[in-house]
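I am attaching a structure below and will ask some questions about it afterwards.
With one protein chain held back, the other chains of the complex are shown just where they sit.
Order of writing sets the chain letters: A and B. Residues in each chain are counted from 1.
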Amino acid sequence: MDTNNQNAVKGVGDWFRWHLSKFVVAPSFLMILFFVYGFILWTGYMSFTKSKMLPIYNFEGILQYVKLWKQPTWLASFENLFVFGSLFIAVAIAFGCILAIFLDQKIRGEGALRTIYLYPMAISFIVTGTAWKWILNPGSGIEKLVQSFGFENFEFDWLVDPDYAVYTLVIAAVWQASGFVMALFLAALRGVDGEIIKAAQLDGASISRIYMVIILPTLRPVFLSSFVILTHMAIKSFDLVVALTGGGPGNASWLPANFMFEMTFRRNQIGQGAASAMIMLATVLAIIVPYLYSELREKKHG
Amino acid sequence: MADSIAFTSDRTLWHRIGRIGIYTLLAVFAFYYIMPLIVIVSTSMKDLDEIRTGHLLSLPAQINLDAWTFAWSEACIGVTCTGLKPYFWNSLAMAVPAVLISIMLGAITGYALTKFRFRGANVIFAMILFGCFIPFQVILLPMATSLGYLGVANTIPGLVLVHVVYGLPFTTLFFRNYYVNIPDDLVKAATIDGAGFFTIFWKIMLPLSLPIIVVTIIWQFTQIWNDFLFGASFTSGGNQPVTVALNNLVNTTTGVKRYNVDMAAALMTAAPTLLVYIFAGRYFVRGLTAGAVKG
């Protein structure tokens, strides 16, 4: 309703009444304006300075960015993000999709299975990391388990191998997030129009064909939103690395978030931290903005 | 849809094999998901000898909760040996006010943005919503500086402020999307009946909001309890939340490495959100999908 009535201004009380809504929104909006937009500008500015241990506010141009892209640790972190991100997203979507389709086959005990698949989402990444660190630890975990079955020469030491540590992140992250993808797909599958499937069955299509040709294509929006959410998670991943590999061995499994944290709070390289944070923001926006744009456009046309 | 994909074709041998295959695969996945929890629980009940001689999936000979009491009140976190207990209470003291404040703000903002729309309300909503998407690394440094200026650096109230601010976009989103579907006529009728802005909110909108309040409480509580980044960035020593303490406990290298204690501590850290999930799973899933799909 339209309470924005200029004619109705009659004394302070009335003016206040007509603008009450704005007064109520103001605190939240100002907080967001300052703590989100203001802080982004602040970090952005800092990335153009030579700040080290303490912020310095002299403008120095893109110096920090040039330096950033020459740092081997940053390059390694970014490469790790690419490897970790693409595997994590692909496997989580594949697991989630398969589980949802299988769970949608009138499964006995579906409720219990769903609960089991999804519970990791309720847990902190730190707990996940702690648990998987123990499971993947060569001396105590899976390696020892398989060896105790009689396979004396079995080796599984990815956690402490600089070339493979990043893959352990994938194992734990998929464990945490794929149940959630499953929930998204399952909700969408339950929404597929049953008449289409009946019609296809009457046309003589087999179950697998119905899924490939009819159902999966209608799930395109779910693929897309899962992709966006998982990408977002991958770029923000920080806790899991800290708890599972500690970024190691060495800093072989750092992700950009770890790089940023180390530079800002441990190594007195605030300028580098700020520049890396801005790159992370840009990466997220590069994924999110086109997605939101297409979503909103679809809504307008639909 | 499950009804219509009911394999209406004749129950052939192949069909039976297919069913077995489906169940087998579902069971294998169930094992993948449940195994870490079993390992955590069983390891936390073993003593160190059992851990050394047994393997991952071997069960404890007897239920032994020594590691639990040790993790709760004696384990060393850095140089102080207080167990998780004080950090657990820190997390609670941080999460409860942050959840309540962010929900109140989100509810009233969502209400104002939908039911008393002023020019530009949609733009303001979109700008608030943007807060859901930023990687928090981009605000860490200014926040650390600002908390210092405000005199709440390394305090629980400081963390409450941080969680309120960055939870607000989500709570506003939840309530706004809920209130959009409540008919405007209700507000018009109440206006004619003589109810004002706040009366309508208290007497009509809030009583109708119970489902979304539950969803938002669960979402916010899970997010805030499980947070590590803010805790690690803005607090140190005795003011840290439990997730940070757990990580420090696990990485404290003084003395013998007591894996059973690590696992007991992990279980305690996970317990509150796990309980919420078990008892209110339906709302938890709804929050996840609402927050994630639309956010």
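Everything that follows uses one rule, which is that a contact is a pair of C-beta atoms (placed from the backbone, for glycine too) under 8 Å apart; a residue touches a chain by one contact, two chains touch by 3 or more.
Here is the rule we use: contacts and distances are computed from a predicted model.
Trainee: UniProt protein name for the omitted subunit, picking from "3-oxoacyl-[acyl-carrier-protein] synthase 1", "NADH-quinone oxidoreductase subunit D", "Cytochrome-c oxidase, cbb3-type subunit II" or "Carbohydrate ABC transporter ATP-binding protein (CUT1 family)"?
Mentor: This omitted chain is identified in its UniProt record as "Carbohydrate ABC transporter ATP-binding protein (CUT1 family)".
Trainee: Considering the whole complex, which of B:35, B:76, B:127 or B:186 touches the chain not shown?
Mentor: B:186
Trainee: May I ask you to list the residues on subunit B that touch the chain which is not drawn?
Mentor: 183, 185-186, 188-195, 199, 203-204, 207-208
The rule is short, and it goes like this: only the chains that are shown with their structure count from here on.
Trainee: For subunit A and subunit B, what's the span in angstrom between their mean Cα positions?
Mentor: Between these chains, centre-to-centre, one finds 15 Å.
Trainee: Along subunit B, where are the residues that touch subunit A in the complex?
Mentor: 1-8, 19, 22-23, 25-26, 29-30, 32-37, 39-40, 43, 51, 55-57, 105-106, 108-109, 111-113, 115-119, 121, 124, 127-128, 130-131, 133-146, 165-166, 168-169, 172, 184, 187-188, 191, 196-197, 222, 225-229, 232-233, 243-244, 246-247, 250-251, 259, 262-263, 265-266, 269-270, 273-274, 276-278, 281, 284-285, 288-289, 292-293
Trainee: Note which residues of subunit A are touching subunit B in the complex, please.
Mentor: 1-4, 17, 19-22, 24-25, 27-29, 31-33, 35-40, 42-43, 46, 55, 95, 98-99, 102-107, 113, 115-135, 140-142, 144-145, 148, 175, 179-180, 183-184, 187, 189-192, 194-195, 197-198, 201, 207, 210, 225, 229, 232, 235-236, 238-239, 242-243, 246, 256-257, 260-261, 264-265, 270, 273-274, 276-278, 280-281, 284-285, 288
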